[in-house]
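All remarks here apply to the structure that follows.
A protein chain is absent from this complex, but the other protein chains hold their places.
Up next is chain A:
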């Protein structure tokens, strides 16, 4: 059977089953995280996310990190961008760094969302973590979010010495919508001659505004961030032009014609989530363009499974795989 770009709900294949441990966790948290997020419920979701964010105290990890929040110049004519910077205390030599872009479907989250795991990497590998606050759709549609991220990246690379960062070992990373933005950053840097990252880490990235892959149809109403949520996020970012012929690859990296000249890439995704097919396709196209990519498809994983159920065996393995890739990239 050939996957069709216009497969309808009627002819969709049954979804892959969730991993049993993830399915159990999903059911328990179900009422807090509906599969479909619409603009009407956005305020509630944003509030819930804010309550879950870590405090400065959490981020310091018993004195392991110096935590600062820094306002740096934003894109031309736009407000400043706020960077959350966590630097291992006592380190003197320039360190590698992760420039992290948070998730939240382009419509939720802040620069503390989901940074526990990048902070684990920073602790384990001795990295500086820089997490960018970007303006959110629908109040700030494309290109505001990605240009904010780009401005923060350019500033970070330009001020590497002051931050104690080795500019040759600056990695961009992002989760979900942040994964899509991180992928866009790698494209922009390539096209504009900006600071080349040493790698890109795209965790279950949101890449394709067309929202018409078999997986996006298969998982409708199931798991986390189904195609209705996805439609909400992309429409907030792109308005009427979503899915049309004129979408920029800096908004939706799956639209890029050319995926050559990108840094070493790590992509992972669950087999039971909307983004499965677009993420697998992105890795495949990087290989086809002569690039280097590592792809993990975790069987029975829903979107962001390792954040909602970090204890699960699959989550532990997924996180270990990311750390191993980073270690290989940085330590050779």
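As a convention for this text, a contact is a pair of C-beta atoms (placed from the backbone, for glycine too) under 8 Å apart; a residue touches a chain by one contact, two chains touch by 3 or more; residues count from 1.
The rule is simple: contacts and distances are computed from a predicted model.
Chain not shown in the complex: UniProt lists it as "PucR C-terminal helix-turn-helix domain-containing protein", one of "ABC transporter permease", "PucR C-terminal helix-turn-helix domain-containing protein", "Sensor domain-containing diguanylate cyclase" or "LrgB family protein". Among A:47, A:68, A:292 or A:316, only A:316 touches the chain left out of the display. Looking at A:27, A:69 or A:124, the residue that reaches the missing chain in the full complex is A:27. The chain not displayed touches chain A at residues 17-21, 23-25, 27-29, 32, 52, 307-313, 316.
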